[in-house]
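Only one protein chain is missing from this complex, and each of the others stays in its spot.
And now, chain A:
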Amino acid sequence: MAAVRTSGEVALNRVAIAAVIVITLVFLAPIYWIASTAFKPRNLATTIPPTVLFQPEVSPWVKLFTKRSQLRTQPTPEEYEAAPWWERIVFDGGEKVVRDGRGNVQWSAYPDRFMNSLIVAITSTVLAVGMGTFTAYGFSRFKMKGEADLLFFILSTRMLPPVVVAIPMFLMYRMVGLNDTHWGLIILYTAFNLSFSVWLMKGFIDEIPKEYEEAALVDGYTRMQAFFKVVLPEAATGIAATAVFCFITAWNEYAFALIMTNRRAQTAPPFIPSQVGSGLPDWTVIAAGTVLFLLPVAIFTFLLRNHLLRGMSFGAIRK
């Protein structure tokens, strides 16, 4: 039988729904703004008041991926006709796509920077979560002298704002040849995330009853096997949550990436604003780069959504 609700409850429910809608709109507004700018013609990107309705176009995306230069002379009608659709868009904007001596299109630096971001964020996340999980397991399951102090020490590495040590780090990195390398950033980001990963994973592993491992030990497995076969699947939720946080931190990091890299290993965050360039900035291209930059985190979180929802381990232990 359906529960009978009073008119007061119905009104309260409606207010709650309205509040959720308002909050959602407030949160989604910046995302809509940046996403819509990525499809706007350049002249509508900075109008006041902002243009809401417009004919979307892909020119910002073409410009994002191609290297361009100003047109000195207009292309001939034959050249214009022979050009592929995306090159015509560039012509229409008063620019031309840069080609090498053999006529190959020169891509912009964005795909490389994007790939650098992926390499650095994924590798540092795997390392931070992997090492964090092992360390957390050790702290969770074994008694050791000075355990509380060690845990506090690990946490204390997080207390100093990382950017404070940027200059000494830069000098040290230059000395050992780690500046502008993928490994340089990977080591840095792993170090930033490790304390967080250890603390978060310890909380999750503490919640996994140790009887599971004990059952596996008695069932004939070594502790390492018990860890991989029993603890790790049970810790999947925690690993997923920790990985999402570590990935977001590494993916979004700006200050160190700006200081430690300039070309080879530069990631997307310092690159995108550098495209503001000389003269009037093309905000539509920057918006396109930003939208693309948002996607991996959204996809990663979406893929791990099931693990992020707790509940997998409930019901198998009688309390």
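Methods note: a residue touches a chain if its C-beta (ideal position, glycine included) is under 8 Å from a C-beta of that chain, and two chains touch if they have at least 3 such contacts; residues count from 1.
Here, contacts and distances are computed from a predicted model.
Between the names "M1 family aminopeptidase", "Formate dehydrogenase iron-sulfur subunit", "NADH-quinone oxidoreductase subunit M" or "ABC transporter ATP-binding protein", the one given in UniProt for the chain missing from this structure view is "ABC transporter ATP-binding protein".
Screening A:L44, A:L185 or A:V230 against the full complex identifies A:V230 as the residue touching the chain left out.
Among A:W61, A:Y173 or A:Y212, the one in contact with the hidden chain is A:Y212.
Even with one chain removed from view, chain A keeps its contact list with that chain: residues 209, 211-212, 214-222, 225, 229-230, 233-234, 312-319.
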